[in-house]
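I'd like to ask you about the structure that follows.
Excluded from the complex is one protein chain; the other protein chains are retained at their positions.
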Amino acid sequence: MTEYFNSVEKVTFEGKESTNPFAFKAYDADKVILGKTMAEHLRFAACYWHNFVGVGSDPFGNPTYDRNWLKGSNPMEIATNKADAAFEFFSKLGVPYYCFHDTDVAPEGSNLREYIENFGFMVDYLEKKQEETGLKLLWGTANAFSNPRYMSGAASNPNPEVFAYAATQVFNAMNATKRLGGENYVLWGGREGYETLLNTDLRQEREQLGRMMQLVVEHKHKIGFKGTILIEPKPQEPTKHQYDYDTATVYGFLKQYGLEKEIKVNIEANHATLAGHSFQHEIATAISLGIFGSIDANRGDAQLGWDTDQFPNSVEENTLIMYEVLKAGGFTTGGLNFDAKVRRQSIDVNDLLTGHIGGMDTMALSLERAAKMIENDHLAKVVAERYAGWNGELGSKILNKNFSLEDIANYALENDVNPKEVTGGQESLENFVNQVIYS
Amino acid sequence: MTEYFNSVEKVTFEGKESTNPFAFKAYDADKVILGKTMAEHLRFAACYWHNFVGVGSDPFGNPTYDRNWLKGSNPMEIATNKADAAFEFFSKLGVPYYCFHDTDVAPEGSNLREYIENFGFMVDYLEKKQEETGLKLLWGTANAFSNPRYMSGAASNPNPEVFAYAATQVFNAMNATKRLGGENYVLWGGREGYETLLNTDLRQEREQLGRMMQLVVEHKHKIGFKGTILIEPKPQEPTKHQYDYDTATVYGFLKQYGLEKEIKVNIEANHATLAGHSFQHEIATAISLGIFGSIDANRGDAQLGWDTDQFPNSVEENTLIMYEVLKAGGFTTGGLNFDAKVRRQSIDVNDLLTGHIGGMDTMALSLERAAKMIENDHLAKVVAERYAGWNGELGSKILNKNFSLEDIANYALENDVNPKEVTGGQESLENFVNQVIYS
Amino acid sequence: MTEYFNSVEKVTFEGKESTNPFAFKAYDADKVILGKTMAEHLRFAACYWHNFVGVGSDPFGNPTYDRNWLKGSNPMEIATNKADAAFEFFSKLGVPYYCFHDTDVAPEGSNLREYIENFGFMVDYLEKKQEETGLKLLWGTANAFSNPRYMSGAASNPNPEVFAYAATQVFNAMNATKRLGGENYVLWGGREGYETLLNTDLRQEREQLGRMMQLVVEHKHKIGFKGTILIEPKPQEPTKHQYDYDTATVYGFLKQYGLEKEIKVNIEANHATLAGHSFQHEIATAISLGIFGSIDANRGDAQLGWDTDQFPNSVEENTLIMYEVLKAGGFTTGGLNFDAKVRRQSIDVNDLLTGHIGGMDTMALSLERAAKMIENDHLAKVVAERYAGWNGELGSKILNKNFSLEDIANYALENDVNPKEVTGGQESLENFVNQVIYS
Partner (left out) sequence: MTEYFNSVEKVTFEGKESTNPFAFKAYDADKVILGKTMAEHLRFAACYWHNFVGVGSDPFGNPTYDRNWLKGSNPMEIATNKADAAFEFFSKLGVPYYCFHDTDVAPEGSNLREYIENFGFMVDYLEKKQEETGLKLLWGTANAFSNPRYMSGAASNPNPEVFAYAATQVFNAMNATKRLGGENYVLWGGREGYETLLNTDLRQEREQLGRMMQLVVEHKHKIGFKGTILIEPKPQEPTKHQYDYDTATVYGFLKQYGLEKEIKVNIEANHATLAGHSFQHEIATAISLGIFGSIDANRGDAQLGWDTDQFPNSVEENTLIMYEVLKAGGFTTGGLNFDAKVRRQSIDVNDLLTGHIGGMDTMALSLERAAKMIENDHLAKVVAERYAGWNGELGSKILNKNFSLEDIANYALENDVNPKEVTGGQESLENFVNQVIYS
């Protein structure tokens, strides 16, 4: 079999002084932190699309990557080459999981019959590769946004036949995900949005989308899929406005369709920042609403208004992310999927390795620091003390619905309530976090 | 009585060729459009705060306005001066409505007892002014964000005494609004958000805020207030993140606390754009979710990241707004409140007049064009045709829950579904709108 | 010869009530305004790239347009088909000018020899088409950003061979532009910027870029090209940062390399807004610096952070643009080139027509209103009066360098200078502009 990544047999942990670009400096899979190994905490996945489908084009430029696995005499040969390359890469990198879209792994063909045939063949192939390598599927998904038929939406398309086409892909992708032992199934509605309100019926499109979500949940239960259904929020791009804008928006949608116990969110760092939120905001919001599921680990560029999908490299940012995750009990079915791509100028196959190694080391360093923050419960204590008043009589009466608005007003007047301000202490707390990160 | 605005007796409609800066060129209050007068459609309000409280300071500069009504020997004298000036202005301008915060109209005093006394006195005074002038109250609200006690939130404050203080203001402001015949009561949570997640318990603060909303709704019913309760979304500023970020976020919140039939939204143009949405998006979204209430008419600056609250002056933008409003049946209790302020360099009292005149003419021009779009039902027809397929068998089966995901997949395969793309026609629709605006 | 646009023989002016989607409602080419025809004022150009090369792909989606002119048995046949389609389109649309990149019109081949041969053949072909149709070339340019060889820059590439390759294209494209009677030559440095400062030598890259600009100017004079050399500013995309960020940045660059009298700017609306400026700001700045050249007429989306290149459709925005242009004396060699593309869902060839018709009508409406603003010199008068003090003694002494800092301080103290504020009158001026637009 062709070897596509011959610069390394296996990426191993060599420690922080190593000068080997193909070694981990921080990620030590078996190192135990707070009772679990790093691998168990971080549940890394690499993705199929950016690494094995992407070619380095951009809106102003042609492909720059010259990938051997994309050379072949016919689409199915290329598909198996891609699978071989992908599993070689995942294995050498040492991620326990991978993720895919249906059309990443198999040619979509020119009609549904071909699609099903091709995809079926490749699911068999992936199953075999999983067995050979021990790799697991973090999540599967269906690409219902690249084909021109989806240009005006998939579930939210004005044409119900397009809905039906997408539903058929989702049906097959869910079944495949179950068969391959996938731990989650993801919905990203890349075209579920609008380009102009002038030709759009928002209420109608929302109904269609709501029904699709319900169909997915019903199917999940019917086939006994035990994983989690996840929606991945994104505010816009490629559309002008996407209906799953951010976590709070998805929550309202789930509540409307009675799905808030059935569907969780897969939060991507770069989507958070495009929506005008910090990555931490999106994670903390999802946790506070009980819908946190999984993470697409990457980063955007604070100066650019599109999805750059760079590898995470800020320990400062990700320490707070891992702190939120640990505080909430850690991942269950979710994990850290690198929905990240090497830059268009990073044309060597080895750049795929260094990109992921940097990302994994970043998350490992962040995990270690987050664990220290959990062990030293300073932040939690400060927060608990700050809200302590709500455990008192007044607070309880308010929250337990013992007081009407008038009761509260009477109480305040009778007691001449005149609360004194106390410092929010933001600078001290920031100093504390930095001390944890840098000591 | 002192006359504060002596350059005009009454702003009147003089038509589009008038060179009088203090005349309407387009707003002709009694002109009938689609069966109602312009005044009935637009339901204009001017606000108390920007016009009679604001002094032209900014974060880098001291006050620039020298307002005669702010001169007086004691706070209550200034308060009555302000009311005199305000009602003179509202009357001369010819808006049928006004809006206020409790602390705009009365000094807040140094404790609740003084607050209640001052506010009570001024409510009497306002009642008298309303009778004299025929002016009506579009909405009242309580300012629970300027006083230092609210620096860490009002309802979402870590200290329940601050909640109680705010509740007391809300109680009094709601009662006053009812007494003054207000048609809505507005909640803007200027400090209901966070500065740093490090000291914030999101779930706790959300619970507090949810309880406050419920208290307000319960009180409304208790006192028999017939108006609408409105929340005004804003994404941030002064906070880093505000909990009523945008319409979709407010909707999720309302659903969580069972309030989606009780509370609607008051949408501000500048808040929409700060949240990363077009103004039309927020209006259309609110209408599609059934929570559209009222509008704070202003505009932001596309290049500035803060709330500039400029007067609306784009007929192109507001034609689409009025089209959405007319399509939805027009305002009920809501209206167009100018939450807009003259620029810091616009130091003449007359600038208050020209600012509002420009805003009112803009909305009148927009109304006329929107009415033409309604009369010529081209857009509605295009949209109806675009989604017509959903009235067919396949569409109905999907939306009526007759089909499972598997049924749809079987249907698609058996019928070899292969939908053809049709143009979205965005450019044609944009041309149509411009033709309506400019012919 | 194949007819590609068979829904229309020729787009003609039918007036504002016309319901023909393929007629001008406002653009009446021969109508005289301020002594020149609309056609002479507006100098419209359509572009080759978006219309005849673009296929409707985006970063998340495959091509959606199915263009007959891109079908052919070999690259040169396709190239001549494209030219036939392009000139049919330009002629039917009635724009007097067109614009192209070298690689739009001819296949770039696999080496320089092939490039030169292909391009040479097509320049002959274009020359013939120009003769047949009477169309003229507003500007030519070279595409030194799409080919992978330019992924790290063209003139600013770390490898001088890439510079040489780009220089060869520029050499050929300039010569072709001259031969085809082009009135300008444009430089857009799509890759002249950086992705990361970590691998970038800013000073070195600036030197390289400066030298390229000088080479271009020297070559212009050598071959006797009478047109204008133009740089098109853009802040970023595809790069993280582009060296010709905005007009002010380009000015600094031109000053450094002694080129401020030799090179002007071609300002694109969407690039202006991506740089954080209004379109008017960029035009007014260029005029005030004496480097205004030409316009790429389009618009961005205020909510999106990438170059959407939509057709201009705001008369409100473009009235101010045309006002600036008229005030400055109108275009000389420049014009209004539609660097605009139909939306990805606008898949009909007719959408190319409606897109341009809307753009041309928008600019015609804007021209008419701008002319009214010039005729009614209210704005100019207000501005002149506002600065009138600078014509007095104090102002003259300051600007004519008769006063030192100390002299001014002494003067101020002796005269107890205590200037009084006067209103900036922004709202009044905005009302005036709207009255011109809407009456």
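Labels for the chains are A, B and C, by order of writing; each one numbers its residues from 1.
Criterion: a contact is a pair of C-beta atoms (placed from the backbone, for glycine too) under 8 Å apart; a residue touches a chain by one contact, two chains touch by 3 or more.
Computed from a predicted structure; not experimentally measured.
Trainee: Of the listed residues C:284, C:336, C:353 or C:371, which contacts the missing chain in the full complex?
Mentor: From the options C:284, C:336, C:353 or C:371, the contact with the absent chain belongs to C:284.
Trainee: Would you indicate which residue among C:251, C:338 or C:438 is in contact with the undisplayed chain?
Mentor: C:251
Trainee: Kindly state which of the options B:62, B:110 or B:400 is in contact with the chain not pictured.
Mentor: Candidates B:62, B:110 or B:400; residue touching the omitted chain: B:62.
Trainee: Which of A:347, A:380 or A:413 touches the chain that is not shown?
Mentor: Residue touching the absent chain, from the options given: A:347.
Trainee: Considering the whole complex, not just the chains shown, which residues of subunit C touch the missing one?
Mentor: Contact residues on subunit C toward the absent chain are 111-113, 116, 148-149, 151-152, 157-165, 167-168, 170-172, 174, 195-204, 206-208, 211, 214-216, 218-219, 222, 235-236, 241, 245-246, 248-249, 251-253, 255-256, 275-278, 280-281, 284-285, 287-288, 320, 379, 382-383, 386-387, 389-390, 392, 394-395, 398-399, 401, 403-406, 408-409, 411-413, 416-419, 421-422, 424-426, 429-430, 433.
Trainee: Touching residues of subunit B against the unshown chain: what are they?
Mentor: Touching the chain left out of view, subunit B contributes residues 56, 58-64, 145-148, 150-152, 190-191, 195-196, 236-238, 240-241, 274, 301, 303-307, 343-345, 347.
Trainee: Tell me where the left-out chain touches subunit A, residue by residue.
Mentor: Given the touch definition above, subunit A has residues 16-17, 21, 25-26, 64, 273, 276-278, 302-303, 311, 313-316, 342-343, 345-348, 351, 354-355, 357-358, 361-362, 365, 421-428, 430-431, 434-435, 437-439 touching the missing chain.
Just so it is clear, only the chains that are shown with their structure count from here on.
Trainee: How big is the rotation, 0 to 180°, that puts the C-alpha atoms of subunit A on those of subunit B, in steps of 5?
Mentor: 180
Trainee: Could you label the subunit B-subunit C interface same or different, taking same to mean over half of its residue numbers are used by both chains?
Mentor: Same; most numbers are used by both subunit B and subunit C.
Trainee: Between subunit B and subunit C, what distance separates the C-alpha centroids? Give it in angstrom.
Mentor: Comparing mean C-alpha positions, subunit C is 39 Å from subunit B.
Trainee: For subunit B, jot down the residues that touch at least 2 other chains.
Mentor: 276-278, 421-422, 424-426, 430
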